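Yeah, one chain of the complex is gone here, protein chain that is, but the others are all in their spots.
All chains are identified by letter, namely A and B, in their written order; residue positions are counted from 1 within each chain.
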Amino acid sequence: MNRIHQLALAVLSISALLGTTGITASADAAQVHRASQAPMVINFWSSGPTQGITTIISNFNKAYKGKYQINFRSFPYTNETEIVNSALSAHRGPDMLEESLTPSAPYAYEGLEMPIEPILQMGKVNPKAGFPSAMWNGTQVKGVHYVVPMAGLPTLFFWNKTLFKQAGLNPNQPPRNQAEFIKDAKALTNAKKGQWGYVQEPAWPNPFLFPSLLAQFGGKEADPVTRKILFNSQAGIKALTFEYNTIYKWKVSPVNASANENYNLFLSGKNAMVMDGAYQYPPFLTKFGKNLGVALLPVIGNKEADFLGQNYLWVFRNPSMTTAKQKGIGLFLKYYYDHSMTLAAGGILPVWVPTLHSKAFLKYPALVQESKALYTGFLNPLIPNWGTTTGTYLYQDINLALLNKLSPQQALTQAAQKMQQEMATLLH
Amino acid sequence: MTRKYRRVLVILLLTMISLLILYPFAWMISTSLKNLTDAYNGQLIPSHPTFANFLAILNAGADTPVLRWLFNSIFVSLTAAVIVMIVDSMAAFALARLQFFGRTFIFYLVIASLVVPFIALLIPLYVEFANANLLDSYWVLILPYTANAFGVFLLYQFFLGIPKELEEAAYIDGISKFRLWSQIMVPLSIPALTTLGLLTFMNVYNDFFWPLVSTTSVAMRTLTVGVQIMAVGQYNTNAPLLMSLTLFSIIPMLLAFLFAQRQLTQGIATTGIK
Partner (left out) sequence: MAIQEVAVQRSIRMPRKRITRRVVFDQIGSFLFVVPFLIAFILFIGYPIVYGIYISLNHWNPIVGSMGWAGLGQYADLFNMQTLAAQQFWDGLKNTSIFVVISVPLLVLIPLILAFILYRSPLKNLFRPIFFFPSVLSATAVTSVWTWLLQTQGGGINNLLGLNIPWLVEQPWAWISIDMATIWWSMGFNLVIIYAGLTQLPASTLEAAAIDGARSMRMFVSIVIPQLRHVIAFVVVTSTIASFNLFAQSLLMTGGGPGSSTESLSMYIYNQGFNAMHMGSASAMSYLMGLVLAIVSFVQYRLTREGNEG
């Protein structure tokens, strides 16, 4: 029995040790609160890029010292949903969340987001004049705006100028249409040497590329209001057939490319052209400098169109949400947009028209190129998680088509059927 | 002669297997010494090696207090491992060697709990800690791991394997159950206990999901979570940074393993019984 007492004592002392450390941590936190004269704390969680944003936030906190305090927490994009949903289920959710556009829809349909326009008004942010129309229109749920754009991430065309020169092509003349693309790709390909004009991965980056090509052929992914699947149109088949042909007909892309191959081979000079999201820009630029070409996508279909990857912000209808807090959020958003040149310095594309049109912005020629897509680009239909998890069936079947297991038409018909069924299970 | 020949053969075989195992590791080291754009250029020996990624760890700013995360990870994993070793060996001892009402039921309940996927428990556990107001503290990082059914099962199986004669002799001497546990079963199962301690340390140290969800402040992160947030971007991963951070973060675990080597191999034959 004596031994048991000793053991109990040991366990107790361990707990005590833990206790003190735990208490110290919370005491620290409490001190921080007191020192800054109890400002209104606004919790801001983000799964988006952090470059520039952390600077803007700490400057805002300094500018509004004693009044508002933004607490920023960033986490990996792929883990957003379990973090936020766990927190919401315990009523510990954030006040503001930054994510892609379509994950905002389920919360909106649940009535858990604050309408954003009154908040923008409190901060004197004019959305119609401030945001490129492509980033603002079409983001309503049941006619109400709940989200504001934070950053853009369009789909772009990259090419390796050195390889163009070696193949006898004009390094400053990217292909402008499908015929030119094929011609150039053929000239750049030497399959025996493992040298490719283009690398079409059967999986990624289709969530960026397929919607772009679909729109170029005049098609739409789905109707956000009726939830009718539309990608299985002639336009869709043409878009997917183009991707398929690069591998099997024109043979300008290797068969069975695996994840990241498109990117890795481009960086090692084995792949000459890339169509992918703008997030590839910084590493490509570091590697190739002046020898990197960047443009909007060539017109593979009938007209210009680029899918706009994006990050949006919305405000949760938390129990602790007050008018005063909304005002703080409005002021923060105003501050954020006014200082969005800081984002540009971090390599992130601002979506605030005054910033995009300012002279200082010209210092970032790469972003100037990117920003052109904001005017011809389009967003995913605002259906819960469209393009992220709701797109799974579509991208699985596209995968099978590009592995030559299904014809493009079969793949899209099959995917449309499954996704139409899935639509009925989504929140509405 | 044949014996010596066989020894050489065994060493050759083990060396070959080791090389197979170390091949991916060699790529990890190689990648950690490259810059982002050369990460996967296919050179096992980098043509322009750089230590920039490792230096970035040491020069980490206020947003990325790597050393604090390292401390958190070690503290949390060590505490959890010690608690689990004590609590689980007591429970396993009772379940495997003592008689009491409900023993079989408890054993199967413990084993059955292992089959429930953690995804189903994430929200209940989170809500529980939120209600107790313990989120974002060391409590939330340690306590859930102290309920380690895996360890009870492991030690139970080991206790089954300890010859009954040893404890029977002890009973004849009129020893108490507590002393039977502390003076006979524990010393006899040092390799198993050390294994459990090591595996628990490693699991807690490497766990990503729970510390990611249950902590909000930068200072309360564990190293595994911090590494992920630093190296994995929205659509792309900074492979050299990921690899150098990974190499940095596994040092404590390798040290723990080397430290435990002697205990791991201590057989019954070498333990001796007093």
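One rule holds for everything that comes next: a residue touches a chain if its C-beta (ideal position, glycine included) is under 8 Å from a C-beta of that chain, and two chains touch if they have at least 3 such contacts.
All values derive from a computational prediction rather than experimental measurement.
A.B. asks: List the neighbours, among the chains on screen, of the chain that has been left out.
C.D. replies: Its contacts among the visible chains are A, B.
A.B. asks: Per the definition of touch given earlier, which of B:N53, B:S137, B:T195 or B:T215 contacts the omitted chain?
C.D. replies: Candidates B:N53, B:S137, B:T195 or B:T215; residue touching the omitted chain: B:T195.
A.B. asks: Which parts of chain B are in contact with the chain that was left out?
C.D. replies: 2-3, 6-7, 10-11, 13-14, 17-18, 21-25, 27-28, 31, 40, 42, 44, 86-88, 90-91, 93-95, 98-102, 106, 110-121, 123-125, 127-128, 143-144, 146-150, 152-154, 157-158, 160-163, 168-169, 171-172, 177, 181, 189, 191-192, 194-195, 198-199, 202, 206, 208, 224, 227-228, 231-232, 237, 239, 242-243, 246, 249-250, 253-254, 257-258, 261, 264-269
A.B. asks: Which residue numbers on chain A touch the omitted chain?
C.D. replies: 4, 11, 81-82, 85-86, 88-89, 103, 106-107, 110, 112, 194, 196, 199, 202-204, 254-261, 264-265, 268, 270, 384-385, 388-390, 392, 396-397, 399-400, 403, 405, 418, 421-422, 425-427
Following the convention adopted for this analysis, only the chains that are shown with their structure count from here on.
A.B. asks: What is the distance in Å between the mean C-alpha positions of chain A and chain B?
C.D. replies: 35
A.B. asks: Across the complex, what residues on chain A touch chain B?
C.D. replies: Answer in residue numbers: 1, 3-4, 7, 10-11, 14, 18, 21-22, 25-26, 29, 47-49, 54, 73-79, 82-83, 85-87, 89-92, 153, 260, 263-264, 267-268, 277, 279-280, 283-284, 286-287, 309.
A.B. asks: Note which residues of chain B are touching chain A in the complex, please.
C.D. replies: Per the touch definition, chain B meets chain A at residues 35-38, 40-42, 63, 75, 79, 82-83, 86, 122-123, 126-127, 130-131, 134-139, 142, 178-179, 182, 209, 212-213, 216-217, 219-220, 228-229, 232-236.
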